[in-house]
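My questions all concern the structure below.
Apart from one protein chain that is not included, each protein chain of the complex appears where it belongs.
By letter and in written order, the chains are A, B and C; residue numbering begins at 1 in each of them.
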Amino acid sequence: MAHPGDVSALAGLLGSGALDAGAIRAVIGKTEGNGGLNDFTRGYFTQSLLHLLSRAAGREAEALAARIPCVLSGGTEGVLSPHYMVFAAEPAEGGGGLAIGTAFGPPVAPGDVGNDAQIARVAAATRAAMADAGIEDPAQVALVQVKSPAGGPGLLLRSVAGGAMGAALALGDVPAKAAREAALLDDFSLFSPRVSASAGVEVMQDEVIVLGTAPGWVPGLSIAVRPMTDALDLAAIQSAFRGAGLSADPDVPPGQRSRIRAILAKGEPDRSLHVRGQRHTMLGDTDLDAQRHLRAALGAVIASVAGDGRVFVSGGAAHQGPPGGGLVAVIAESA
Amino acid sequence: MAHPGDVSALAGLLGSGALDAGAIRAVIGKTEGNGGLNDFTRGYFTQSLLHLLSRAAGREAEALAARIPCVLSGGTEGVLSPHYMVFAAEPAEGGGGLAIGTAFGPPVAPGDVGNDAQIARVAAATRAAMADAGIEDPAQVALVQVKSPAGGPGLLLRSVAGGAMGAALALGDVPAKAAREAALLDDFSLFSPRVSASAGVEVMQDEVIVLGTAPGWVPGLSIAVRPMTDALDLAAIQSAFRGAGLSADPDVPPGQRSRIRAILAKGEPDRSLHVRGQRHTMLGDTDLDAQRHLRAALGAVIASVAGDGRVFVSGGAAHQGPPGGGLVAVIAESA
Amino acid sequence: MAHPGDVSALAGLLGSGALDAGAIRAVIGKTEGNGGLNDFTRGYFTQSLLHLLSRAAGREAEALAARIPCVLSGGTEGVLSPHYMVFAAEPAEGGGGLAIGTAFGPPVAPGDVGNDAQIARVAAATRAAMADAGIEDPAQVALVQVKSPAGGPGLLLRSVAGGAMGAALALGDVPAKAAREAALLDDFSLFSPRVSASAGVEVMQDEVIVLGTAPGWVPGLSIAVRPMTDALDLAAIQSAFRGAGLSADPDVPPGQRSRIRAILAKGEPDRSLHVRGQRHTMLGDTDLDAQRHLRAALGAVIASVAGDGRVFVSGGAAHQGPPGGGLVAVIAESA
Partner (left out) sequence: MAHPGDVSALAGLLGSGALDAGAIRAVIGKTEGNGGLNDFTRGYFTQSLLHLLSRAAGREAEALAARIPCVLSGGTEGVLSPHYMVFAAEPAEGGGGLAIGTAFGPPVAPGDVGNDAQIARVAAATRAAMADAGIEDPAQVALVQVKSPAGGPGLLLRSVAGGAMGAALALGDVPAKAAREAALLDDFSLFSPRVSASAGVEVMQDEVIVLGTAPGWVPGLSIAVRPMTDALDLAAIQSAFRGAGLSADPDVPPGQRSRIRAILAKGEPDRSLHVRGQRHTMLGDTDLDAQRHLRAALGAVIASVAGDGRVFVSGGAAHQGPPGGGLVAVIAESA
């Protein structure tokens, strides 16, 4: 991926017939913008992707955008490498492979995020995505990826929090009574350890991707998700890789690295202004956004275990994993 | 350390008599600036430190500045935590402890860095610091820390390179024929795996600190230094901690963390624009300096092993460890 | 001023006897930091200044700090030039010159800003500074400069607003009923066109400087203050220079420039996200702080009239001049 509009690798797969455009269920990617309100690399990639798929599938870009969640996170600080992951799957007879389901919410009015309405919308979309995947029991959900509209200046982190709470509600990880607007960015004890949420100015409706286990999907891929207690939680990161069937002693050995299919993580500059008792400076830097700090740091720790900079790490982890921490998910091909 | 002018912790030690100002040999610290040309947190800290020591020792600040190297690196990106390390030691009868020696070069004319003159100056200062430590054999040197004047706009990285080459020359890690101006920032195969160099606008002469093994120093501290092949070299980092007598499985266990006395590292945004084959974006970001990217990333990987954000990590690692990599040093109290 | 710790120009004046340290009433300066929470250039300058004055006056730095307001604003974006202005004055017989008065409020507890308490504290300090200047009638006040503690993360702009409201209350420019906490950063129709406020982490109590007209001050200096309707208000800027007795057609001619003694301005990124109907991007830039944008822009417009980059321009102009605009003050020597 040479730049945010570069979809040539996917074009190659579609052109050669190695991949059928119709099988694409979702795209998750990391582009090299600043990850904030004025990060237009996400919109640029999305436009490029939809033009490509539109030509390949012979359908209008708008129709594809309404069917394929395209979750972009900007910011490839430090050793992180711009990349995108294409989730393509067809249900299969029999069983027990990695299931994927997607859903879209209704169009969102400007500013209508970070509130009870968003929580309800995202919860409904999460349930719809579970149904789409064929997952009935929330316990079978490994990871929910949510993307919501940014809402406008000052609302971005509220929107992330609202999206997270909505999915947590649908999974039963946060009780319905507690999953309220008033708790957003306030009661950080409320969280799901398997929800990853983000928000962007280029998004007009809530988009949800559910990954988990269900009958009727081709086997061969494993997913493991682990909560991290803070941005230094090396043991949790290793555990996620091991949970997905890889070694991590301390890192994934070169011979196994090609089996890594996706690494997704959420993290957060600790609001206590300290990590393990030592003062950090992420939240008071006028020149460098706190989330850029965080992505560079957490992304590098994960990449040092993976041996690969293609890590989808996204800041703004409120209600996604323990406060000050977050979560990490690894999808790997079975040995 | 609440801010770059906060030397209250040291003031406490001096006030209580726990530390004698006269025993202070060197100070190495990490302040929360941007680490670049317009990072004045280094000068602010140095001024604050010298005022404190001046009052405590009853000597002029200028005289202290000419005797005590004060090596500051700006930039506490990500999980890094502002801190300073005070090296205080008195020679002791008998043997084999961690030795420290220091030396200053002559005043440097503006712009007189990144050239053969600087290489010669720093080599001479390195030899003087070895002598000050009582180290005769370069093989007994564990780490040389160099700080040189920044030289002016556009010269900062050249000055770092020149300082590194000078120390490498003195150690015999780079042959005299090769340690020339023309090789600076050009032939990256020339390096020492035990030299850490930096440069700053607040520095007016080359300053060198040598750490190693020599008779006549109080035992009780161990140092281990390891080269890193790239910014993801988790195994090398663990090895340095283990070399200093600590566990690292994967991280230093909480019960051992108080034995960590200092962690120093150098790293570099890989000039190939790739880390392990994947494109990074550190060197083409107009908004975020490449060294800030690097410190955030490498610092976090080291901190994740240490379990502590107080890591002195400094960018600009030309001729300090392998190209694209760097080195890491750990000083720990013996068990 | 070569760097934020450089007070050599003032040292020269004190050393030669051209200026008596005891005559110094206040210092206002612009240092080359980022102007935000982690801008330590202000503290560095203040420490350097106090050490100098302490030696010159033979008094403790702490005692001087409690008597001489030292108002620093970080950020010399664009053509702005780091500089500081020393206000030294002795009352004289007779009269009608430029009067100066100063006052300090009580120590402020962390976070105790942006509220009714701060408004009351600053109003009281403003009245005390007026009394110190010998000004009884608020109509004789030309400009009030306020500096308050930053309060902590997220509070900086609230503190600026609270300081402005307090001074506006004392001047009668905002009625007592309206000058309330609830109006801060909310009702921008409440403002004084002659109050300039700022806040900083290095400040521990409110500091106020009043400039105006009163009997008993040496004549020879004029001050003119003008509200600006927006950051493009070239006519208002020219009017301020003319009001202080200078030409401005379109700029101050070279022969008059040495008569400029001080230029102070406040401005604000327009909260409507537009300037004169066109969208600006200052308030949604993740990489570049809105106030840095604003200072670069407004500072350049003023400097283009002055023909000089030594303009004290400070962002965060809530309640200081019209919404979206601000104010500009010029002090000049009489012809």
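Operating definition for what follows: contacts are C-beta pairs under 8 Å (C-beta built on N, C-alpha and C of every residue); 3 or more make two chains touch, one makes a residue touch a chain.
In this text, all values refer to a predicted model and were calculated from it rather than measured experimentally.
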Contacts of the hidden chain among displayed chains: A, B, C
Full-complex contact with the absent chain, from A:E32, A:D112, A:D270 or A:D308: A:E32
Absent-chain contact - pick from C:L298, C:A317 or C:I331: C:L298
Options C:L19, C:A117, C:V218 or C:L234, residue touching the unrepresented chain: C:L234
Residues of chain A in contact with the chain not shown: 3-5, 32-33, 38, 40-41, 43-44, 47-48, 51, 201, 287-288
Missing-partner contacts on chain C, residue numbers: 1-2, 32, 34, 76-83, 231-235, 238, 250-251, 275-276, 278-282, 287-288, 292-294, 296-301, 303-305, 307-310
Positions on chain B contacted by the hidden chain, ascending: 34-39, 153, 273, 281, 283-287, 289, 292
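The rule is simple: only the chains that are shown with their structure count from here on.
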Middle chain, criterion being Cα centroid separation: B
Euclidean distance of C-alpha centroids - chain B vs chain C, Å: 40
Centre-to-centre distance between chain C and chain A (centres being mean Cα positions), rounded to whole Å: 46
For chain A, residues that touch 2 or more chains besides their own: 34, 281, 287, 292
